[in-house]
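All protein chains of the complex are present and in place, except for one that has been dropped.
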Amino acid sequence: MSLVGWLFAAALALCALAAIGGLVWPRSWVAGAGTVAAGLAAATAGVASVVGSRWSAWLPDVLPLAGVRLSIDPLAGLFMAVTGGVSVCVAVYGIGYARTPGHRLDSRGVQAAVPLFVGAMVLVPAAASVSTLLLAWELMALTSLLLVLAEHRRRAEVGRAGLWYAVMTHLGFAAILAGLALFAAGAAGESFDQLRAAELPPGLRNAVFVVTLAGFTSKAGIVPLHVWLPRAHPEAPSHVSALMSAAMVNMGCYGIVRVGLDLLGGGPAWWWLVVLAAGALSALYGILQAVVTSDLKRLLAYSTTENMGLVLVGVGAAGFFAASRAPALAGLALTAALLHVVNHAGFKTLLFLAAGSVLRATGARDLDALGGLRARMPHTTVLFAIGALCASALPPGNAFVSEWLLLQSLIRVSPLSGVAGAVTMPLAVAVIALSAGLAVATFVKAFGVGFLARPRGVGAERATESPPSMLAGMGLAAVACLALAVVPALALPAVGSAAAVAFPQTPPGLVSGAVTLALAGVRGVLSPLLIAGSLVVALVAVLGTVRLLAARRARRVARLWDCGAGPMSARMEYTATSFAEPLQRVFDDVLAPETDVDVTPARESAYLVERVAFHARVPDRVERRLYAPLLAAVDGVGRSVRGLANGSVHRYLAYGFYALIGMLVVLAVLR
Amino acid sequence: MPGLWRKIRKTGRVAEPAPARVPAEVPAAAAELAGSIQIRHVDAGSCNGCEVEIGSVFGPVYDGERYGVRLVASPRHADALLVTGPVTRNMEVALRRTFEAVSEPRLVVALGDCARGCGVFAGAYGVVGAVGDVVPVDVEVAGCPPEPTAIVAALRGLTGR
Amino acid sequence: MSEGLYVPLLDLGCGAFLLAGVLVLWRRDLMAIVGLFALQGMALAAVVVLLGVHQADAELIAVGVGVGVLRAGLLPYLMRRALAASGEGRETQPLVNVATSLLVAAALAMLAYAVAQPLIRLSPTPATQAVPVALTVLLVGFFVLVTRRRALSQVVGFLLIDNAITATAFLTTSGVPLVVELGVSLDVLLAALVLQVLTTRMRAAFGGTDLDELRELHD
Partner (left out) sequence: MITPVQVAVQITVQIVLVVAGAPLLTGMMRQVRARLEGRAGAGVLQPWRDLRKLARKEPITPQGTGWVFRLAPLVAAATVLVVAAVVPLTGTTSPLAGVGDLFAVVALLALGSVALALGGLDTGTAFGGMGASREMTVLALVEPTILMSIFALSVRVGSTNLGAIVTRTAEDPLDVVSPVSLFAAAALAIVTIAETGRIPMDNPATHLELTMIHEAMVLEYAGPDLALIEWASAARLGVLLGLLASLFAPWGIAGVGAGLAAVALAALILVIKVAVLGALLAAGEVFMAKLRLFRVPELLAGSFLMALLAVSASFFLG
């Protein structure tokens, strides 16, 4: 067994140990320490496999019938490393977070479920047969569902969110099961090697791709299958939200890359245009919802939809370029997409953990009730600021690098390659640009309204800084983000070799350079390190000049300029809702916000107003327009079917009898 | 658009030639500002007569801007307060706070007879007093309302241009 | 004329043609819309003359000049008169708001580009490569016709379609026969005259040419 194998086995064993430890001895540091060790092992295993050491195994006795087939190639290694890294940060954070008074997160169930969830996520990319993948997938779904429901005794909404999540994730599972079963049936074997070698008829290939795509996109939170995400993420405990949002949704992307590009070996251009369109739609829709919502965790959840959308734009573009015989561009697009997966995992972990700290300290997720945390939680504020900078794709943040790479691959489409590319890629660039712009507005809102200025609510006023373990967890994520932002060359070779699994024929060295990123064949270069460096130099220069030329008078602290009126109260501050109002107005037709003005006239006269109530909310339009009618229809069917099952045993037996007769009749007619 | 262009061509320069500067003593604070004064206007209870004249000062004919004077929106951006009217009870605190909001070195110009000594409103029940009773005044401009030339001369005294 | 100058000038003419077309969606001021239409007429005439010069075809040059006189001179003049008589200044409430119209125009441009590709592949000359421009203007004209309320905007939409058809014809085959062109142009002229008379009458009778208001008369 190679090093990768040992490490992988160690990671799984540690997860199991941590889970048992959590069950037996529910102290948060027991399971936490185990999970940290497991995460480290998984991350190292991933890195080792990306560097070039591969490992595969067949354990026929572990499961009846099929056995367990495992294999770790660089693509699997990349996702495993990301999961491991996220788990380390989350586990460190969780040690302190689980002790939050009143949240009951140090119960046996939660303590055991977190390591199991991590283990399942480590197992998914390592699976090398359909049955193993499905098993790991289901384990991941179940453990995450348990964790989402962790606080169901405290809040009623948790139950509803859990229901949505359970239904969506199992529908997705059913789709993946159906698709892969079709695939395995066509390929006469269920190991990935057999699937790769299979020659399927085009119709079957299309069916496999479309059905599995539906399943995987539901896990990745892609519109219109995203509805569970903005419900489950806010209601889950925050470190679980971080795990789900930074590690679990990635598995959806992994599935698409693995099945579509690796196992099916690419496909016709329309597959990938579908993927690209779904990605673009999610990117825009997700960020539009994020920019208008005032719930911090919901905002982050929608931002996940956006970022997964961007990843799928990259994956779709990669598949499309491969289908139109541009291997260099395909490799570049996939590299960009996978790098974005890594970057997103980094900043989303940080942001969700910071949101958890805020929630813990203030009891509020609503940005309109936050504010003023800069003075009360200085470290968390700085950490959230780093995360927000990275998430808004501005230099020197890490998402800027991956989005830059993605744009570089998209704008190099050749008009000669066909109409589809020439029409699609400009639109994709426009979508990415708009979502990047809106992401800036979103995170300025989240940081500016949530952390700066003065507290808008009692909770925010009483907030205190988080315990050291939570800060350490966030700090680890922040360091990872900054490292990826300034020296993306740390991750690029790994990402490149992962991309090479999907496109073995891509020329190597597409993106090269340690300090300055140079692209093969173009003069497009970017040096995140130099940008950050020159920014620092310029900052110092400006500061020095100011000190030198303008040091005549000491700085004075003065009252806020209140236009001469009385002191400004927190109610006069701009809220998140008012911040987003202009954008909500611009995108009125897309968002369809609901406003309700309720004027109560005074008793004496209809012209005197006693009270004006104003309600405004922006419902998820997809949910409202697509799911509500669907659910109503299902509900109606259920109601009408209820009459069939009245509890009479005779009736049930009669159904069986009718079915038997009916089948015999059909057979008689057909034969 | 062509119509506007023709009008601009036909009108030409409206600003009157700058009159000779009347030498006057410049407040110490103003000397440091060296040719650039940003003004925040505070109406402490004026009848709006002075405001009309201020409007003229920054119109094309007198063009106060050519002497380095500019009206700004925030006292933080300002060097001088241009206060008109007697200070009414409702504006007393506001005037004080506006003065505090201006960063050093700061100046106060009391514009018009009301600002200097309450004018016809002296002794009225709603009036606290002249501007000088509330904040320290550096320059006074007499008149009810003062002529734009007088205001321009006072402002030039501050900018030294 | 040298090829080196011909292609950029042709592209420039087509660019101006396209620009004037899409700007019609942007402006609300009816007078400005007429001005844009005149600009487009000029661009069209320039393109035709340029094609004539390039092919050393005197007849084509003459047709180009004729197109210019008609579409940049006479028609805008008539429309301005109609506008002055009607006293309506602005397209106040288009059925689709301006920002959305512009985005739709962007989509239409991409569509036109996509559908024109087979046509270009038939004979890839600089002139046929500009066919998507004409198609875009055609779609934009149709869109104007569908979404704008004022009678004059409708006329302009109709004329945009006509300009686009003429441009397509000249770009693909170097021109419809002169007789057809004359016939079409006279038709258009006639239509414009009739419209002018009608709008004047409607104005006198009902006090406005908002089409939605006019529909109420029918109901």
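Read from first to last, the chains carry the letters A, B and C; within each, the first residue is number 1.
Assume contacts are C-beta pairs under 8 Å (C-beta built on N, C-alpha and C of every residue); 3 or more make two chains touch, one makes a residue touch a chain.
All of these numbers come straight from a predicted model, not from anything done at the bench.
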item: Among the chains presented, those that the missing one touches; value: A, B, C
item: Of A:29, A:58, A:561 or A:627, the one touching the omitted chain in the full complex; value: A:561
item: Listed residues A:408, A:469 or A:506, member touching the removed chain; value: A:408
item: Residues in subunit B touching the chain absent from view; value: 1, 4-5, 8, 11-15, 18, 32-36, 38, 60, 63, 65-68, 70-74, 76-77, 79, 101, 103-105
item: Subunit A residues that touch the omitted chain in the full complex; value: 291, 371-372, 374-375, 385, 392-395, 400, 404, 407-408, 411-412, 415, 422, 426, 429-430, 432-434, 436-438, 440-441, 444-445, 447-449, 452-454, 516, 522-527, 530-531, 534-535, 538-539, 541-543, 546, 549-550, 552-562, 568, 570, 572-575, 578-583, 585-586
item: Interface with the unshown chain - residue positions in subunit C; value: 4-5, 8, 11-12, 14-15, 18-19, 22, 26, 97-100, 102-103, 105-106, 109-110, 113, 116, 120, 126, 129-130, 132-133
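What we mean here is this: only the chains that are shown with their structure count from here on.
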item: Contact-richer chain pair (by C-beta pairs counted) among A-C and A-B; value: A-B
item: Distance between chain centroids, defined by C-alpha means - subunit B, subunit C (Å); value: 56
item: Subunit A and subunit C, separation of their C-alpha mean positions in angstrom; value: 49
item: Whole-Å gap between the CA centroids of subunit A and subunit B; value: 58
item: In subunit A, residues with contacts to at least two other chains; value: none
item: Interface hub residues of subunit B, defined as touching at least two other chains; value: none
item: Complex interface listing, subunit A residues touching subunit C; value: 419, 422-423, 426-427, 586, 589
item: Contacting residues of subunit C [partner subunit A, same complex]; value: 99-100, 110, 113-114, 117
item: Complex interface listing, subunit A residues touching subunit B; value: 553, 556, 558-559, 561-565
